[in-house]
Each structure stands twice: as C-alpha cells, then as structure tokens.
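Only one protein chain is missing from this complex, and each of the others stays in its spot.
Right after this comes chain A.
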Amino acid sequence: MDNPYLSVAALNRYIKRKFDADIHLRDVYVKGELSNVKLHSSGHIYFTLKDEKSRINAAMFRGNASKLKFRPEEGMNVLVRGDVNVYEAAGQYQLYANSMQPDGVGELYIAFEQLKERLGKEGLFNPQWKQPIPRFPGKVGVVTAPTGAAVRDICTTLARRYPLAEVLLFPAVVQGENAASSIVSAIRKANDFGGIDVLIVGRGGGSIEDLWAFNEEPVVREIFSSRIPVISAVGHETDTVISDFVADLRAPTPTAAAEMAVPDSVELARRILEVKSRMHQSLLGRMRQETRRLEALESSYPLQFPERLYRPFAERLDALEERFLQSAQRLIGDRRHAAVNLDTRLHARSPGVLIDAAKDRTDRLGRELERNARETVKLHGRTFASSLRTLQALNPLAVMERGYSIVRSGDRVVKSAAALSAGDRIGISFRDGTAEAEVLSTAEGKDGNT
C-alpha cells in the first residue's frame, strides 16, 4: 500500500472489470455510419461506427460476419447489435458486433417496402383471396431450381409423408437476372398442365439479393393469379419476401412447405384405424342399445302374457257367437212356426176339405129346408083353414042369404045414410039380382026405424 502506482495492465484490467460488471453494456443496439471498414483475411471485420458528434471502434468476428447478407461498405448506415468491452492490450474499449443490417436506406429495402405497400393497397394480400390448400392432393407441383437443397428437401419430405401424391417438378432459375421471368413461366406452365392440386414455389436460403426474384412484381402477380393454391417457401424462417404475402400459405422453409402441402400418411393410417375403431364402437354400441330395447320389449307385460292381448277379443267373439246362435234359432223358430201355420191354413183350404164342408153344409141346409118347408106348409095349412072359416063368415052372399042387400051410389058402396040425399038415384043388390031406386028421404038412427 506504500506504493500507490498501478501497472498499466492492472489499470486496464480494473477498467475491463468495470465494463464487465455493467449489465447495459452486455447487449447494446447502436446505429451509425460505417467508416474505416477493414475486411481481414481471417474473416473478421474491423470498422468504426460514427455519427456527426462521435465515433467508436468496432469489430465483428468471423462467426457472425459470415452470416451477413450484405457487404459492409464505407459510408453505409447500419444497425448494429453487440456488447461493449475493453481490449486490454490496447487500452481501448470497443463495440463487438454480433449482427449488423443496413439501416433502412438500402435500395432493395426501399424497393421492397414500396412494392409491398403498393400491392398491399391494391388488396393482393387480402385474406379473401387466399385459397384453401386441399387436404389430400393427388398432384403436387413444385416450382424451384432442379438442383440444390430445396428440391431435395421438398421431394424427400413429400416422399416420406405422402408417397400417394404424384410430384411434378417445373424447374426454374431462382436467382439472377432471368429468375423472375423463369419463375413466372414455370408457374404458368404448372397452371396449364392441369390437375395439379397444390403448388410449392420457392428456393433455399441465400442473401437478400439471391432471394430477390421473389420480391419482383411479375412473380408476385403470377402467384396471385395462380388458380392452383400456392405455398411459398423462400429461404429460411427469418427471410421474408413479398411472394410470402401474396401466396395462399407461407412456409418458413422448403421442407415446411412440403409438410404443409401433404398430410402425413403414417398419421393418416393411424387416423383411418381410429376412424375404423370409432365406426366399430359406434355400431357395437348401437347393437347393444337395440338389443337392450328388444329385451325390454320382450319382458314387457303384453309380450309376456300374449293371451291377455287377445282375451278381450276372444270374450267378445264368444258373446257375439252366442248372440248369433240365439238370434238364428229365434229366426228359425219363427219361420218354422209361420210355416206350420201356413201349412195348417193351407190344409184347411184344401179342396177335399172344402167339398166335405160344403157337402155337410148342403146336407144340413137341405134338412133344414125340408123341415122349414114342412113347418111352413103345416103353418100355412092351419092359417088357411082359419082364414077360410073367417072368409066363409064374411062372405057377403051368405049375409045376403040372410036378407041383407048392398046399396051403391054410382060405383061406391053406401055405408051411411048421411052419404045420401033425397032424390039420389041408388042401385040395390040382392042375392038374386038388382033394383034401381030413388031416395025419398034420409033420417039418422039405427035401422032407420027408430
């Protein structure tokens, strides 16, 4: 402690410890302009990052430098992420860059943003245009370079997952000047081919320039107008191209695109088995259910005692039969009675009987007639004798025998003196003749002589 002087190394080591301890310096984001860029043969990059007011020394080691998609150049504005630490040997603090990207002023970047915005406003990225990817494509079209990792990844993945599908490869140049027109023509050819269910369009990873064709308007519009649903598969996960926005489905890698294009046949087989077992279970369950229903019905009251079902009907039948017999008998009895009656009446009216009856009646009437006649004759005989005696007593001649005469005036018999007047001419009948006379006088009284 009596010596207050430190070695330089100790001082720098001390300062380095301070930097190490500062949590903020472990991960910093800095933007600035590149200057003094040195691309060392070792692969490391050394540069200075500056702005109008200040500057900082910086380095990027080979591991990170190899991942850069652009070539750092003098005057370029960049965004850098890294940590700040001390280079003890030089007594300098430095920015150690892990990643670096152009700070939004790159030409391609601007072109990318402009096209994306314009096509976006036009509505090309709208969800309404997205076509569904068929679940079980029969034919898978692939537009990519016929050589390289992408086509191999796509084909092996398709073959592994779903060998059922046929793969049609439409080779295209995927980078360089002719890439855009080549890709457009391949997509068009795939659409014209017919029967293709899904189209994978893409390429493997590369620099932004390598992927650039997929940011060009003709390619983007061709993907948009493709009738076949398109899966875009450009570069790696972190790479984004405009084709990704316009495609019906975006895959992070070519392998992923193949996985999205087809189902996994192993999984499918497993699902078919599952479906089969569900089907089986479902039918089995149904059979059990129906069996239970049947059993329940069989054990139900009416089916257990089936005779109880028809008993009321049997009873009714018996009653009806009974009534039928009774009424039939009554009907027959009535008819028979009527027949007997008619028979009797008919018999009564048979000619023999009628004749016998008439004969009887004739005999009886004859006898009665005879008796009546005899009695009548007898009666008349007696009446006649009596009448004869009366008649004999009344005979005027007999009276006149006894001295009586009959006076007539004209044709009339004069029975009263009063009927005569003096001077009347009268006829007088005697027993033995007549005389004419004239009335002298009349007087009343008996015998005229009183």
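Definition applied: a contact is a pair of C-beta atoms (placed from the backbone, for glycine too) under 8 Å apart; a residue touches a chain by one contact, two chains touch by 3 or more; residues count from 1.
Operating definition for what follows: contacts and distances are computed from a predicted model.
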item	value
Complex member absent from the view - protein name from UniProt, among "Exodeoxyribonuclease 7 small subunit", "Sulfate transport system permease protein CysW", "Glycosyltransferase 2-like domain-containing protein" or "Acyl-CoA dehydrogenase"	"Exodeoxyribonuclease 7 small subunit"
Contacting the left-out chain in the complete assembly, out of A:A9, A:V275, A:L391 or A:A435	A:V275
Listed residues A:G43, A:G63, A:P163 or A:P396, member touching the removed chain	A:P163
Omitted-chain contact residue, chosen from A:S7, A:S41, A:Q128 or A:T147	A:T147
Interface with the undisplayed chain - residues on chain A	134-136, 138, 146-148, 151-152, 154-156, 158-159, 163-171, 189-190, 193, 265, 268-269, 272-273, 275-276, 278-280, 282-283, 286-287, 290
